[in-house]
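For chain A:
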Amino acid sequence: MLLSSLIYVPLAGMLLVMLLPKDNHKLIRWTALIVSLIPMVTSFWLTYDYFINHAASSAMAYVEGPFNWIPTLNVQYYLGVDGISVPMLFLTGLLSTISLLASFNIKVRVKEYFAFFLLLETGMMGVFAALDFFLFYVFWEIMLVPMYFLIGIWGGPRKEYAAIKFFLYTLFGSIFMLVAILVLYFTSEPHTLNMLTLIQTAPTLSHALQMTCFIFFFIAFAIKVPVWPFHTWLPDAHVQAPTAVSVILAGVLLKMGTYAMLRISWPMFPYALRELSFWIAVLGVIGIIYGALVSIAQKDLKKLVAYSSVSHMGFCMLSLAAFSSVTAIAGCIFQMVSHGLITGALFLLVGVLYDRAHTREIAAFGGLGVKLPVYTGLMVMFGMASLGLPGMSGFVSEFMIFVGSFMVLNKVLVGVAVLGVVLGATYILRMVQNVFLGEFDLARWGNLTDIGKRELVTVIPLAILTLAVGIYPKPLEFLMSATLQNLVNLMAR
Partner candidate 1 sequence: MDFPFPEYNLQYMLPEIFLFVWALVVISFDLLSKRNNGSTTGYLTLFGIAIAGLLLGLVGNGKGFGKMFINDNVAVFFKVIFLGAAFMAVGSSFGVMQKKIVNHRGEFYALLLMSTTGMMFLSSSQELLSIYLGLELTTIPLFAMAAFYKDDKLSVESGIKYFIIGAFSSALMVYGMSFLYGLTGSTDLAQMKVAFFKTHLQFGDMGIVMILALIMLAAGIGFKLALPPFHQWAPDVYEGAPTPVAAFLSVGSKGAGLIAFAKIFVDGLYAYHSPDMAPNDWGMLIGILAIAAMVLGNVLAIRQTNIKRMLAYSSIAQAGYIMIGMVALSASGIASVGFYLFIYLFANMGAFAAVAVFEDMTGSCQIKSYAGLARTSPFFSAVMAVFLLSLAGIPPLAGFLAKYYVFASVVDVAQRSADSSWMYWMVGIGLLTTVFALFYYANVIKVMFFSPETSPYKVEAPLPAKAVLAIGVIGVLLFGLYPEPILQFATGISSSLHFMP
Partner candidate 2 sequence: MFYYLALAAMLFSIGLFGVLTRRNTIGILMSLELMFNAANINFVAFNKFIVTDGLTGQIFAMFIIAVAAAEAALGLAIVLLIYRNWRGIDTEHYNVMKW
Partner candidate 3 sequence: MEHQISSAFWVLSFVILTSAILLVSLKNVFHCALFMVLCLFSVAGIFILLDAEFLAAAQVLIYVGAVSILMIFAIMLTNNLTNRVIKQTNENGLVSLFVCLSFAVGAIMLISKTHSWNYRANELGHDNSLILGKYLMTEFMLPFEVISVLLLAAMIGAIALARKERS
C-alpha cells in the first residue's frame, strides 16, 4: 500500500484541487503543497525504512501484487522498489514538493496548474515503482500530458512549439518501446509482461530479437535521457517551461530514461549490451563534450543549464556503457541523484533571477554579486557542484563514473570524456563571471532584490543534500549496493 499511496495521493490531490474554488489561489496553492508533502514524507520514510530493513538484499521490497488488472492481455498491477528506484522516489518526492513551492508565483490559471502538477507527480512515482511493462508504459505516458500542458500554458514565448516538440519526441520514442514490449510479450513463454520474469527469460531469445528489442528500448529511453542525437527537444522544453517544470524535467524526467535502461533493457539483453556498449559509450562521450561545448556558446542562462544537462546525462550514458563495473553503475545512480539536485537547484535559481529581471540573457547582467550576495553564493555553489567540485555530489558521481568506466571501457574514450570536466568548468565559470562578477550596472539592475525566503526554502534543502551526498555518500551507496551487485551479475550473464 505504501507505493500505491505514493502514486495515488497526488492523484487524489489533483481531484481535490479541481474541486476547490477557482479564484482562491492561496487555498489552491497550499492544498497542493500540503498534498504533495504526503508523498514526500512517505518517500522519505520509505527511503529510511528501505535503508534499515531491505538494503542488504537485492530483492524487490514493498511489493504490491501482482494483481490481475486486465487478464485478457495478461496485464498486471505490480509494484515494487529496489535500490535503484528508492533514490529516484526520494528525489521525486522531494523535487515535487520543492517545485510546487517554487510555483507559488504562478499567477494565471492557478488551479489547472497545480492539478496538472499533481498528475505529473503521479506519473513519475508510478514509473519508478512499476514492475509490469504495461503499467510502466502507462505511467511513462501519463506524464506526457500534464507536461505538455504545463509547458504549453505556462511556458515562455515559444511554449507551444516546445510543448509539442517535447510531446512528439517522447511519444516517438515510446512507440519503439511499445513495439519492443509487444515483441517481448509474445516471444516470452508463457506470455508475460512481468519485468522481473522477463529479465530472467529474455536472454534466451534469439540474437536478432535481442538486438532489435534492445535498440528499440534504447531509442525510447535515449530520447528521454536525452542521449546525444536525440537531445534537441530538451533545450526547447527546458527553456520554455516555467521554472518549476524545468526543475521536474531536469530533476526527474531525464532520470526516467537512465532508470529505465537500468531497470529494463540493460539486464534484459546482456548480449546486445555487450555488443553495443562501445557505441553507447561513444554516444555518451559525444553527449558530454557536445553538451558542454554548446553550453559554452549559450547566451541564455537557462539554455546553458539545459545544455549542461545534456552533458551531465552523457556521463550517465558513459557509466551505463561500463555495465560490468559496479562502481560505474553506482556512479550513474549518483549522477542521476546529484544531477537532479544540482540542476534542479540551478533551474530554481535561474527562475529566481528571471522573476526579478525578466530576462535570462547572460550578457545583460554583470556584477550581480554586489547586489545579490546570497543569491550569488548559492549560484556559485551550485555552479561549482555542477562542474564537479569535490565536496559536492557531482564530484562523487563523476569520479565514480570515470573510475568505473576507465577500468572497463576504452581508455582513450574515457580520457576524451574527462575533457568534459574542463569544458564544464569553462561554461559554468564563464556564466559566473559574466553574470555575477565584473562591473555592476546600477542603473539597470539597481532595484533587484536578493533571493527571498520562500525561494530560499526551495533551494536550501537541495544545497544541503548536494553537500551531504558529496561529503558522506556512504548511505546512498549502501542503499543500492546490493541491488547493483545483482544487476551487474544479471548483465554479466
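In picking the candidates, the idea was that all candidates are chains of the complex that A comes from, given by their letters.
As a convention for this text, contacts are C-beta pairs under 8 Å (C-beta built on N, C-alpha and C of every residue); 3 or more make two chains touch, one makes a residue touch a chain; residues count from 1.
All values derive from a computational prediction rather than experimental measurement.
This complex pairs chain A in touch with one listed candidate out of 1, 2 or 3: 1.
Interface of chain A with candidate 1 (complex): residues 70-73, 109, 112, 134, 137-138, 141-142, 144-145, 148-149, 152-153, 159-160, 163-164, 167-168, 171-172, 175-176, 178-179, 182-183, 185-187.
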